[in-house]
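As you look at this complex, bear in mind that one protein chain is not there, while each of the others sits in place.
We just call them A and B in the order they show up, numbering each chain from 1.
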């Protein structure tokens, strides 16, 4: 019998529908794989019962002849940024430890409605702030990948590192991710899987713990372009509860998949040739051009002149929004409450309300979260707002305009996802800035709200996967997916991490 | 612009994050590194550019004025609202006494 853990979304869905295996068999296999992979630390909590209940419902529906949903029988991992009814939701922070929402995020609800089940809540960088999955209160996530001949634990990328690790390790066929400045694409690239961030507003943000509201977008992470198309179709859609939700129909992305790129122009942004980019990455980029050309596309040079400024603009805007979004974690209505000892330090006046806030937030937030809250508070504070925040929003407008102009000359943009392959856990923590630079290629599309995807391309000399990024026009997820499919078919990426966990 | 320890202390207090001296001192160079780096934005000529107001050009949708139209965004669910409260008594959230 086939090892059900090796199957992707489409194969599971089709197999369940066709009766090749039952949804319960799939759920049981994956629950077991999850239980066996504690060493990855990909999950904060596991929910095998949720997966089984969803599977049983699908099997029952099939038995009674009902039409099955797009994700029927597919158990997935849920990034622990999505509120799940009755299941602890923490954003990987101490401040939300034990928080059990009495509501379900729109995206997770849509997935359950489509027949998916939940294997557990996936670890992530705390409040999605990080690019290596080392800022979680619940410990680092290890990538299933290792350098050839090394036992060093590697970063699965971040912030959706639990998601990338689980999908790459075949303990989940797919997982949800969220992308604020590359948090789907960078971990996907690091772990040799696919991940797409749709156009801003495609997936509802309702019930997703906010990091930076104007940037946050949910999206699927899976092992193939087809699987991403299927799962994105189930996640996306207009939600009246989110004012920034796009009031548009969800296209049949899966049905319209086509790797025939004849008549399409692929733009190569010259400013993405940056110093510090690995030669292997540059080589894979060249390879990507050749693959797309082979698929019928015309390759054109485009310019995105403000690329260099996207990352610094992001590191003003995202922390500014975060400093405000995270103000609600104050120990009053949910989560951690810490009362300072009377007579000690700043709490000397007793355990007043403001002292409680300061103590709760000091104890509840990790270092990276505090750092970003402080940056955000500073750039919004009296006298600095225009110099930092307003200037950053103007630069952001210029970054978006760059893309608009580029898309007059091309249909989709091809670029590397990251400047380097994955790195060992603990190797990049000396200076927060070096870590930030990891998102240099991912952030521009985030600032402009564009659909963008990472697909695996090749393996570098260390045996680590490298990803290529595709960026499309607003609402043109199809163009991104199709170009991704063309690369997937030509790259023939079949490498798998060896099981060590 | 660069920050000193006193500024970091003021910002931390505005953000309601208690920080001991050592932590403040550690933060100073980190924040300055980031601030110095983001200040390259000053180079960009933004003459005539409006700050971005909406990521995807769009304007605000308005909701009908109906009470509890959707239970997910309506009231009448005190138990759910108080369920995770560190202190809840008699239907209220409890906080350390405030003197106004």
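Throughout what follows, a residue touches a chain if its C-beta (ideal position, glycine included) is under 8 Å from a C-beta of that chain, and two chains touch if they have at least 3 such contacts.
Methods note: contacts and distances are computed from a predicted model.
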item	value
"Aspartyl/glutamyl-tRNA(Asn/Gln) amidotransferase subunit B", "3-isopropylmalate dehydratase small subunit", "Carbohydrate ABC transporter permease" or "Xanthine dehydrogenase YagR molybdenum-binding subunit" - which is the UniProt name of the missing chain	"Aspartyl/glutamyl-tRNA(Asn/Gln) amidotransferase subunit B"
Chains still shown that are in contact with the chain withheld from the display	A, B
Selected from A:62, A:205, A:306 or A:394 as touching the chain missing from the view	A:205
Residue ranges of chain B at the interface with the undisplayed chain	13-14, 16, 53-54, 58-70, 72-78, 80-82, 87, 89-100
In chain A, positions touching the absent partner	82-83, 89, 91, 96, 99, 101-103, 105, 205-210, 212-214, 240-244, 320-321, 323-324, 326-328, 330, 332-334, 353-354, 357, 377, 380-382, 385, 389
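The working rule: only the chains that are shown with their structure count from here on.
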item	value
Chain B - residues contacting chain A, complex	1, 3, 7-8, 11-20, 27, 30-31, 33-35, 37-44, 46, 49-52, 54-56, 58, 60-61, 63, 70, 72-73, 77, 79-81, 83-87, 93, 95-98
Contact set on chain A toward chain B in their complex	98-103, 199-201, 206, 214-215, 240-241, 243-244, 246-247, 306, 308-309, 312-313, 315-316, 323, 327, 330-337, 339-340, 345-346, 350-359, 361-362, 365, 370-371, 373-375, 377-379, 381, 384, 387-388, 390-398, 400, 431-433, 436, 448-449, 474
